[in-house]
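Would you mind keeping the following structure in view while I ask a few things?
Heads up, one of the protein chains got dropped from this complex, but the rest are sitting where they should.
Right, chain A next:
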């Protein structure tokens, strides 16, 4: 069974961390992943940097730009991750935009992910219908889960459709926003979290966007299986360096 599905069977709430590969330094990628696991993080989203990340706010855009300056490419990332499964056992997901994968060749990309032991992909600008028509069989061939997003504006009908084509978890965007653009959740979000929880979807939901600390993590995981922290973690790396990972994670739970 895929590591994501196994992890979702555990009773605990899932803490997932996103970071941009190759940031702050090109060769920090593996150390960050290992430190995150050591400190009890349940799942990691490895950001494949892109020059024009439309769904991301300034924090992730800046870390992506810096990573590209540092020399990060798709092949460099795969080379860095070559032996990652010798030391790391938690689920690893690559989050990246469609164009770099298209240039690498989607089949080739998926094959490399499988060889490394990547469990899933999040591609925010690859529409569900294009995935279903063109890539679903490739993903399945290599045992990769494709994780789709839903937002407060997504209709119930479409949520049901996305649930039906998903196998793993659904990435629930907490509010209408790009990443890293808000602090704290209000009643509107809680209502949305409740609405989705009440739909009894077959896939678990993990909430992302706007989770920055213990308080928002606890709020989100009241309603969902887990939560993802991205921009706040990257800000911490920028301000306090890679040595601060343990402290950051312990402050969340």
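Convention: a residue touches a chain if its C-beta (ideal position, glycine included) is under 8 Å from a C-beta of that chain, and two chains touch if they have at least 3 such contacts; residues count from 1.
What we mean here is this: contacts and distances are computed from a predicted model.
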Next on the checklist: Since a chain is absent, check the UniProt entry for it and pick the matching name: "Tryptophan synthase beta chain", "Molybdopterin dehydrogenase", "ABC transporter ATP-binding protein" or "Cytochrome D ubiquinol oxidase subunit I".
Outcome noted: "Tryptophan synthase beta chain"
Item to check | Contact with the hidden chain (one of A:24, A:40, A:100 or A:143) | outcome: A:100
Item to check | Residue of A:5, A:39 or A:73 touching the missing chain in the full complex | outcome: A:73
Checklist entry - Looking at A:92, A:150, A:201 or A:237, which residue reaches the missing chain? => result A:150
Checklist entry - Tell me, which residues in chain A touch the chain that this view leaves out? => result 50-52, 54-55, 57-58, 61, 65, 68, 73-75, 97-104, 124-127, 130, 148-151, 153-155, 158, 173, 176-178, 181
